[in-house]
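Missing here is one protein chain; the remaining ones are kept as they sit in the complex.
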Amino acid sequence: MLIHCRDQKGIIAQVTAFFLSADGNIVYIDQYVDRENNEFFMRLECELPETVLIDTVRRDFEDKVATKFNMLWKLYTRSRNLKMALFVSKYEHCLYDLLSRCSVGELKVDIPLIISNHDDLRIAAERFGIPFYHIPVTAATKPEAEEQQLRLLEEHSVDFIVLARYMQIVSPKVIGRYPNKIINIHHSFLPAFPGAKPYHSAFSRGVKIIGATSHYVTEELDEGPIIEQDTIRVSHVHSIDDFIMKGKDLERIVLSRAIKLHAERKTMVYGNKTIIFS
Amino acid sequence: MLIHCRDQKGIIAQVTAFFLSADGNIVYIDQYVDRENNEFFMRLECELPETVLIDTVRRDFEDKVATKFNMLWKLYTRSRNLKMALFVSKYEHCLYDLLSRCSVGELKVDIPLIISNHDDLRIAAERFGIPFYHIPVTAATKPEAEEQQLRLLEEHSVDFIVLARYMQIVSPKVIGRYPNKIINIHHSFLPAFPGAKPYHSAFSRGVKIIGATSHYVTEELDEGPIIEQDTIRVSHVHSIDDFIMKGKDLERIVLSRAIKLHAERKTMVYGNKTIIFS
Amino acid sequence: MLIHCRDQKGIIAQVTAFFLSADGNIVYIDQYVDRENNEFFMRLECELPETVLIDTVRRDFEDKVATKFNMLWKLYTRSRNLKMALFVSKYEHCLYDLLSRCSVGELKVDIPLIISNHDDLRIAAERFGIPFYHIPVTAATKPEAEEQQLRLLEEHSVDFIVLARYMQIVSPKVIGRYPNKIINIHHSFLPAFPGAKPYHSAFSRGVKIIGATSHYVTEELDEGPIIEQDTIRVSHVHSIDDFIMKGKDLERIVLSRAIKLHAERKTMVYGNKTIIFS
Partner (left out) sequence: MLIHCRDQKGIIAQVTAFFLSADGNIVYIDQYVDRENNEFFMRLECELPETVLIDTVRRDFEDKVATKFNMLWKLYTRSRNLKMALFVSKYEHCLYDLLSRCSVGELKVDIPLIISNHDDLRIAAERFGIPFYHIPVTAATKPEAEEQQLRLLEEHSVDFIVLARYMQIVSPKVIGRYPNKIINIHHSFLPAFPGAKPYHSAFSRGVKIIGATSHYVTEELDEGPIIEQDTIRVSHVHSIDDFIMKGKDLERIVLSRAIKLHAERKTMVYGNKTIIFS
């Protein structure tokens, strides 16, 4: 369960008392208070008896607790994996990494489809038996291509989208349909080096550390709420190609961590920032 | 407040309800459950109205909550800094680092005295105006020296002891008097390279990373509950002297972090492990 | 070219002069001197005119330079990828990672075969089109199984072997046939937690950082020359399963880096340590 509301006295006491009265066993609870803005956030995991009807719990919680505190809240069950659509272009390292991780159960998500504006990575999809849709995108065909993408996403009941080095800008229309549900990997330590060719920029600036950033996609390019980042040392001996090679490991790890956090409902977006529960 | 008890239903609900009824405002709450052993741990920060008597809160909590759950608990107030005694020998990097951090308010502890088995570091103590006691220790004089140490610690109402590269083994008697209140810095990534000359051992093993470990002192040398560790990369080009030099930064940082955690009551010892609250 | 000899005056001058006289262009040179033991190590990359016969260079170098300094040396050409055999059991994360990296050209090695004592990972091999040999190993059949392994390795002209979480101890016979050519990944920060179940040991010791170590296999289990290590932070909230999950990323990265270093001839073994050129 994820909860967001104004900070008020007694929230924790009443939420925990509620689950206690429902004969639940709280196995995880974490909360965060933004003191400056007086906002309260909570994540809670609870084991409920099998006889309990989840819809009853939801209705009761709304009536007995949520209304009082004017809460925004969501209660999720573990019954099924989220469905993740992958968007790719020509870079294959993140794609292979995610396919492998899902295949071995490290990432508990299902991948109903892969969409690409190029046909190059079809082989990777085929190796792992995932449907691959090649939808070319040009300036002229972009609106039409996006219609086709949205149709496919709907047909496959996709829960969220991952841009695994998809080299196209996603339009506001698609973003609006999947708010805070599109995860991108950017190959720099944002906000340093947004936009195209960040490794080249990092090289020419002479930085001693490079990074990668995974964030939710918003209409402002590379400006969305950051989910996860990591960095690695480089030096003057490394060429741009070395930067790219070292960066690939960062991208793989940062993106897979972000997806794991999202899939386990450990992220909350608040303003342009994320709260990441442990 | 720190709480430890068997895991049971309703703990969080009742603890939070208690502080709510005392008109308190919970500003921090974190809890951890060891599922395997069914143990519950909690750390809670609460702002109470000035009119509230802390002893009344303590008595009420014991009566209304703690007894029911059979809790071990401690309630601390922020009214004063802890008093930290420093034990040193000849290495000065940790000593200077801690004196500086306390001097600038980065570590909120008072240092009533420094005890050393050598006179070398008196200058550092004098620079920062801290009383320095030179108590030589030989096999023959050790019991007597420890008596003198204990007397001084008591006279200065010391709350906890930090061995800032003190090159002597502390006897069970002293450890018994300050249980889980003596913090040591060991210059390796424990449990690798316990005992003497860990940098030499690390060098001869050819490791690619070295570390430092801060832990509570128990009777088993270098086996106490670990509070904090960190590591740094080395390579074949580094000599033992380079290891030592790089290690100094690790030691400084790891030890100062451990002290900060201890001083802010963010550590709980459980078995031979620590729980470190955020 | 890799060179090892006693440290003497004039080595660099004469080696570089030799390649200059052969009309070569030195594009990389790095050297390391172990002052304590007076040993000299060098790695050098040189572009030679196409008309030059590599065997002539080798003979001339031996005659004009190597003999004088009593050098151990090897001169390699870039003409072909090394052939790497993978040994696996049931853990698939390293296997998938290596297959992906080779498939996309990130690791410049060929994989002629995968050998496993279990049949579980055949699917991964098939997905990437690599021959998979299931050779069960029991105490009774071990000698025979190793004969079969050695035969296969020879048939496929394997250059080096990678134990990608192969859960069997490799016998001295195999090690003797591939000296400093068998790379293992151990899932701890060696020398801490050698042997079986290191994550369990790390958990029970309460460490705050876990690691992974890639090393050349010698007859002493987990005691061979370390090629690469890395670490990641953990805390009391992490279960053994969390350790294992976090460790998988370490294992993948540490093993793939070690293989890359080996494949690019950037490692030299000296005593029980490695020299890793940049």
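When the chains are written out, they are named A, B and C in that same order, and each has its own residue count from 1.
Simple rule for what comes next: contacts are C-beta pairs under 8 Å (C-beta built on N, C-alpha and C of every residue); 3 or more make two chains touch, one makes a residue touch a chain.
Bear in mind the structure is a predicted one, so any value in this text is a computation, not a measurement.
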Shown chains that the omitted chain touches within the full complex: A, B, C
Absent-chain contact - pick from A:18, A:91, A:189 or A:243: A:189
Touching the absent chain when the full complex is considered, from B:38, B:141, B:204 or B:278: B:278
Residues of chain B in contact with the chain not shown: 92-93, 96-97, 100, 103-104, 106, 127-128, 237, 245, 248-249, 253, 256, 278
Residues belonging to chain A that touch the chain removed from view: 32, 35, 189-193, 205-209, 211, 225-231, 235-237, 239, 271-276
Contact set of chain C toward the excluded chain (per top definition): 9-10, 12-13, 16-17, 20, 25-27, 29-31, 33, 35
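Methods note: only the chains that are shown with their structure count from here on.
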Interchain contact steps from chain A to chain C (minimum; 1 if touching): 1
Equivalent interface positions on chain B and chain C, same or different at half: same
Intercentroid distance (Cα basis), chain B paired with chain A, Å: 38
Separation of mean Cα positions, chain C and chain B [Å, integer]: 41
Residues of chain A whose C-beta touches two or more other chains: none
